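One protein chain is absent from this view; the other protein chains keep their places.
Let's look at chain A:
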Amino acid sequence: MSSLLRGEEMCLAQLFLQSGSSYDCISELGELGLVEFRDLNPSVNAFQRKHVNEIKKCEEMERILGYLLREVKRADISLPEGDVNPVAPLPKHVMAIMEQLQRLEVELGEVTRNKEKLQRNLLELTEYTHMLRISRNFVQKSSEREPLQVQYEEFPFLEKDTMMDYSSMQRLGARLGFISGLVKRTKIGAFERMLWRVCKGYTILSYAEVDEYLDDPDTREPTKSVVFLISYWGDQIGQKVKKICDCYHCHVYPYPSSNEERNDVVEGLRTRIQDLHTVLHRTEDYLKQVLMKASESVYTWVLQVKKMKAIYYILNLCSFDVTNKCLIAEVWCPVDDIPTLRRALEEGSRKSGATVPSFVNRIPTNDTPPTLIKTNKLTSGFQNIVDAYGVGSYREVNPAPFTIITFPFLFAVMFGDLGHGVIMALFALWMVLYENNRKLKNTRNEIWNTFFEGRYIILLMGLFSIYTGLIYNDCFSKSLNIFGSGWNVSAMFRAEVWKNGDISGNRLLTLDPNVTGVFNGPYPLGIDPIWNLATNRLTFLNSYKMKMSVILGVIHMSFGVILSTYNHLHFRKKHNLYLVFLPELLFLLCLFGYLVFMIIYKWLVFTAKDSRHAPSILIHFINMFLMQGDAVQPLYPGQTGLQVFLVVIAVLSVPVLLLGKPVYLYWLRHGNHRPGLYRGYERVRRNSEEELYLMRAQDMEEGSSHSDLSTSGERQTEEFDFADELLHQAIHTIEYCLGCVSNTASYLRLWALSLAHAQLSEVLWAMVMRVALRMDTRLGVLFLVPVFGLFAVLTVTILLVMEGLSAFLHALRLHWVEFQNKFYSGTGVKFCPFAFSLLPSSFEQHGLL
C-alpha cells in the first residue's frame, strides 16, 4: 500500500559485470525487467561504441529473417506466433543460427530465382502461343482479301502511293517484313501513334486483344495484353520499328513465314509448356517444403535476435573499469528488488561459468530517481489516468489509490441511473471474465483496446452508477417503488382537505405534508418514488443535486489539501505545514466549509411545518461577505458574530499564505545563518543514502534545518532568490484563492450533468417508448417490437456511450484540475526498465514485414 501511495523507493546502483559473463547477466536482467540502465558514454557516437559489430550482425540476421518472413507470407503458410519465450542465445550459439539463416537464405534465393525463371519462360511460351493463335486471324483476313489483288500479296493502298509504288520499292531492294509480339493494353494507343509518326505510314499495324489475363512477371499482377502484327517495308524502317518496340517493352516473337511452320511451332510449344508445368510444380513443392521448415523456427529466431540486439544495446551503455576486466553499468533499481537483482547476477555468472562473480554496489547520488509505481491490473487503469496528467515526482503522494474510489463515484453522480449502470457493469464484467481470451486481448482495433484496457474502471463506474441510480431512484428514467412510498394520498381525503370534486375539478393538486398521515417519514433509500409523478419534481431534484454537488466538491477539495500534508512531512518541509497548508485549509473551510455547514443545518433544522420561514442560504452567504446580517432573520443565535469571525480568519490567511513562506525562507538564509548549516552536507557526500536521511533528521532537531531539503539534495547548492520565491508564492496564492471559488463552482457540473442525463433518458422514454405503449389496439403489440429496438439502440448509443463519455471526461477534469492541483505536482520521470517483455511481440510490430 505504501508503495502505491508513494511509489517505490529507488536507488542508484553500480553493477560490476565480469566481461565474460556480462552478456548472460544482462540477459538475465532483461528477463526480469528490474532495472533501468543509464548511458555512461553519452558523448560516444552510436557507431563508435564497443559492440557495434555485434549489432550490425543482428541487423543482418534481422534482414534475412524479414526476407524469410516475407517469403513465408507470400506462400500463404501460417506463422506460429506461439507462447514460446526463448532466452537470448549465447554468443557461441549465435554463429550457428547465423549460419543456418544464411544457408536458408541462399537456398531460398536459388529456388525462388529458379522458379521465377521458369515462370518467365512459361509466360513467354504462353504469350507465343497466344500470338500465333491470334495472328493467324490477321493473315486469314488478308488472305480473304487476296483474290481482289491480282498478283501481289501486299496491301492495296500502297499502290495508290504515287511516290513509291511497289515496283520501285522492289527495285530498291526493299522487302516486306513482319514483326509481331505482345504489348500491354494500356500502351497500344500511344504505340500505334508513334509507329505511324516515325514511320510516316509505311507500316501496317493490326492488333487484337488476348482474352486471358496474363501475370506480369515484375508486378505479379494480372494484366491484359494485345497481340500485334506490324508489316513494314525495308530495313531502315524495320530498325526504327524494332526500336519503338523496345521502347514500349513489347515482347517480340518471331513470325512464322508459312502455315506449316506455324503449325510446327505451335505443336512444339505445347509440349514445352507441358514440360515446364511439371518442372514448375516440382519447384514449387520444394520451395514450400523449405518454407515450411523455416516457418517452424522463425518466430523463435526473431525473438532471439531481438533479445540479443537489446542486450548489445545495453552493453554499449556500460563503461569499462580501469583494469579493463569488468564492465561497469549504472542502473536505477527499486530498493526492495536489490536482493532479486543480486540473485539474477549470480545466476548469470553461474550460467556463463565465470570464476569471479558479478556484484552490485549501491552508490549515493544527487540525481532525482525515476518514479516507479507498481500496479496490478486493477490499479493500472487508474494509474494511467493520473499519469496522463503527469508522472508523479519521486516519492510524491500518488493520487491513484484515492482515484480508484473517487473517480467512479464522481462519474456515477453524473451518470446516476440504475438501468444504465447495470448494462455498463455487465459489459465490463464480461470483459473482466474473458480477459484472458486471446481474441479480445490481441485485437488491433484501437477503440476496442481503449475500452478493454479500462475494463476495471468501467466495471467500477457501472457498479457506482447502480448505487447512485438507487439513490436517485432512477431506472431508465422510471422510479422503483421497493419499500412503498412515504406519502399517502388517501390521508388528504381522510383529513377532509380534498373533496371528491377536487379531483375532477383540478388538473394539479398539492399534497400537504403538514396534514397528519400524508407524510409518513422518509423513504428508506434515496428519493421517494412518488416524486416521479410530481410536476415539481425537477425543482425538488435540482435543489437537492445542487447542494449535493457543493458538499461533495468541498469535501473532495479539502481532502486534496489535506493530502498535501503528506508531501510536506515527507519532504521535511515542516514550515509548509504552518505557512501553506494551514492558511489554505482555513481559507477553504471558513468560506465554503461554512456554506456546507449552513446547507446541512438548514436541512436538519427546518421541517415541513416551518418550511415557509426557511431562509435562503444564498442571501445569508452574500450577507456574510457584506457583513450585514440585520436585514434578515438569523439562522441561529450568534450567527452574525461567527460569520464576521470566519470572514476575518479567511481574509487573514491570505497574507499568511502570500508572505509566510518567502519571509520564513529569507529569515532562514540571512537572519539565521550559522556555520553548522553546511557541515552535514559535507559529511553526507561521503556517506551512503541511508545515512543521509539520518543526518537530515539530526539537522532538523538542531534547528538548522535546510529549508528546501528534498531527497535530491540538490537544492542546497541552488541560489536562494527572495524575489523569485515571492513571485512563485504570489502566483500560487492567487491561483489558490481564485481557484477555491471557481473550483467550487466547477463542481456544479456534477449537478448539471446528472440533470442532463436524467432529462435525456426521460425524453427518450416519453418520445419513443410511451408512444408505443399508448397504442392499445392489437397492432400496438407488433408496433412495440421495432420501437423497443429503437429505444434500445438509442439508449446504448446516446445514453450509455455518448453520455458515458461526457461524464467520464468531466470526472477526469474534476480529478486533474480540481483535485490534483491541490497537492500533486506531477513533474517526475517514469521508470522504464530494461525488459524483454516490453519488446514488441508480433511480427508486424517488429518492422520486419
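To be clear about the criterion, contacts are C-beta pairs under 8 Å (C-beta built on N, C-alpha and C of every residue); 3 or more make two chains touch, one makes a residue touch a chain; residues count from 1.
Going forward, contacts and distances are computed from a predicted model.
Not every chain of the complex appears here, and the one that does not is recorded in UniProt as "V-type proton ATPase subunit", selected from "Cytosolic 5'-nucleotidase 1A-like", "V-type proton ATPase subunit", "5-demethoxyubiquinone hydroxylase, mitochondrial" or "ALA-interacting subunit".
In the complete complex, the hidden chain is touched by one of A:Asp39, A:Asp246, A:Asp285 or A:Asp367, namely A:Asp246.
Within the full complex, the residue among A:Lys50, A:Lys115 or A:Lys187 touching the omitted chain is A:Lys187.
Think of the hidden chain as still there; on chain A it touches residues 45-48, 52, 55-56, 59, 63, 66, 187, 190, 193-194, 197-198, 240, 243-244, 246-248, 847.
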